[in-house]
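All protein chains but one are shown at their positions in the complex.
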């Protein structure tokens, strides 16, 4: 009614079943009518819209994002072992070529060693009390009642396990981070539901909470933060390799001594600029894999944080490592089961249950290849020229 | 040759013309052979691969990312004026519904006011000198020779204009940020090329530079940083609105007083956690629009930074603003001209030259709607239930 | 010998006993001879230099720092209860007057409530391994062997207790923070000694550590850091009060509504500027008490971090709190036993064993008074005028 009064025309929906080609077509017609644009490509998709319940509302069609294939990527992980061909969804010229070149370099050096250091997903309620003293005392109670809270939280989920409740206090608030393992799912939703159940149990059992808020900027979902860089969100994963100077010279036309000097300058630059990543461009590879494989690309916000640490060995060898402290990945749930997304996970042998650690290692290994490729290109001053060659349609 | 020796099997390429269905098919066959996965959906796309030169290498097919349609979004911008239906590419259930709800709320409140505060794109070379003194003196020379440097830089580009060279000194290095306006392109590549030309001119004309590096973590491309939050990368854009308490109560089942209290708690939480965004989840809306419209989603890393500032007025009205300090957008170049991407830009009336400011305003307005929707949902504790309702296939 | 060769003339020392007036006088003569300056005031001190062993080397005399007396400060703490007159050592005009005014304001409002939330002191060794995997595995071993490590650490100290070993991993390193309670001492030295003993035990019992470094920027002694703001260094202490609008108007010629608005603007400013303290000037009061009472004023670096959180109540009351997350204080050891320093601690009833919590509360309460005084003065635009009145000898 208010719609009619103020002239607002909502997007058409089929209240019975909105996940059909007909409902989609009705919206495409609506767009034609309202904007004059006739959708030809957006409405070209190869799957049945009925699979999209739980993934999108008011479905209109698809974005077709080009995928380039890079590889082989040689990984010496604990979960990912062997060679992989990596689908990268991107429209940025040179990106696939650059990662592919890095993969070649590291293949020649024996591959990338990957290690998952930690794994946890958070929801972060804040509790408000009359004064700081009650907030502090509540912190003690939380520690004493962890088992009961864990039980309340885990009653809501099959795969989530509450492993810790971190506490951060200020003023009359107690900020917490409820940390869970979440199996093969990224877990933002299950942790939300479990934590809400836990909060209800808490409120029922602890008198004196003035208010609580389910989220107060301490999980920093889809945001970069120091707390996540320190304490992990998703997977904390390291990719390492030792590159010999002769391979760098042959494949990259750079040398390790100069790369090391450039790195020192970049490290200080990043410290001064207040960056969340002292490396080169991990977001490029991460985003491209995320889109290809049905990850939530909004998590690039926190997944793009990285710590690069390198060492120049006396013989000219170059130890290079990248630590990704908050890599949010899933091989189950979210967009992972959609048509193209599932195929891309399958190409990597990473679809479904029990595969998320393997997938995280492949992502980290890919990132390392991209770091070395761009890092050496900057040093070799080939970087802009590379863009000229491949990125022909740039303005 | 080394390929043969070490058994590395590279991805097949057609050296003559790799942007054909045949070349793509050869790679799909290769994937079948190497991994056993038969691609059916990835290889379903509605355009001719020849359009992809400059966008991707070793093309294999596409990711089909579902698009939901939200709107109408009512914008009172300087460039975007009126109602828009916004395509959001995502596989995260509830996202479109949540933004749609926020758009309805703000429609009822008279729409979103948007303002672009600044606009600049950087490349950030660092110059190395024998000691700090020479680095400092070079800084003076840079200022004195700005016009000549600008000429050298701009000779490489039609649309890029050098507007400033920022200087940051430490040790024996001078870190710089070359700031450009870049028209309707995002401009990372053109600024790279222009700055390299500028650096060559500089090196030719200033003796005593020991080395220079084209990038040293001061542009922080695809990384979040304080320097970009302070000094803008891409567009610095504000979305503002005043929401009345009765609309919040009716549409959101929340109230402004409680939302304001929650915001204070979130502000302190974010200050303590070291987050780059004291708001709720701007990355969600930004990423979804970015993927739909051919933006570089890797830029979500820096585009996800945001400053939320709110005020509770004596009459219960709620002033809400979000400032996005480093929103990287384009309506020309990159992925904007691809098949589905262009259609989505056209739906917004934002394809091509002269449209980037309008597009930036639409993105910012969309973000504001999402902030209010999630912000009020958290307060209303409906949030997890909303996920239950829509996100049925979550683990 | 090298001294003679290169002409370097070291400061004279008495190898037998350097803590005498004679040794001091020999250095004063040396200064006269080398610089022409005859020290009259520096060499005027009221104690015997023999007390200075363990506090200073190559003693030359004293800095006489003026102390102003502020108060009464009314504290409703758990350890500090009642009225205190606070010695503030400073040469900054208006500082004492400003704190004194804030103390009057809060006296009229019923005093300051103080709460110590946490208490811990760190030393932070980093352990280096061949690769990330060994570093991770070592982390598990550390957890499993906490009791033995604790025993090794505590064997070196009477008052230090190891309460936790935090772990932060990156690359092939495991960074740790050894957290201790340290009684009435600040504890930087005892934690250093205890942690070195612990590290020796660890190295003896865990094969495969490539190297360890006793400190690697994770304790951030005398430096401000996010990790200390999150996890406490020294005391984490809150001071709270509710101020009525009529008292603010009468004493401060400001009003709470305007102060609240100013605070919102300051909060956003601080978030953007990347400050470690969103308040006004806690370092002023902390430094002045530190110098007066023999604290290590270099710890102002981390003790100056603060979180201010305020609320404007519907009746115009103003809830104001300041949380100091890393307040380094002692009532025993260091400079606390020196002549004037001890007297100042005694004035507060805080000298010696069992007094450090009381002292921490007095410091926090003092800080709150200063925040309200300057905060209201800025609002009242009296601030510069106040400096004009008192700070007559400013250039």
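Letters A, B and C name the chains as they come in the text, with residue numbers starting at 1 for each one.
Methods note: contacts are C-beta pairs under 8 Å (C-beta built on N, C-alpha and C of every residue); 3 or more make two chains touch, one makes a residue touch a chain.
Keep in mind that what you see is a predicted model, and the values were worked out from it rather than measured.
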Among the options A:273, A:287, A:304 or A:326, the absent chain makes contact with A:273
In the whole complex, of B:58, B:176, B:226 or B:340, the residue touching the missing chain would be B:226
Note that chain B touches the absent chain at residues 78, 113, 115, 117-118, 131-133, 135-136, 139, 168-173, 226-227, 230, 236, 238, 240, 274, 307, 309, 321, 323, 325
The missing chain sits against chain A at residues 226, 229-230, 261, 264, 267-268, 270-274, 278, 307, 309, 311
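Here is the rule we use: only the chains that are shown with their structure count from here on.
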Distance between the CA centroids of chain B and chain C (whole Å) is 42
Expressed in whole Å, how far the mean CA point of chain A lies from that of chain B is 16
Where chain C touches two or more other chains simultaneously, the residues are 226, 230, 274, 307, 309
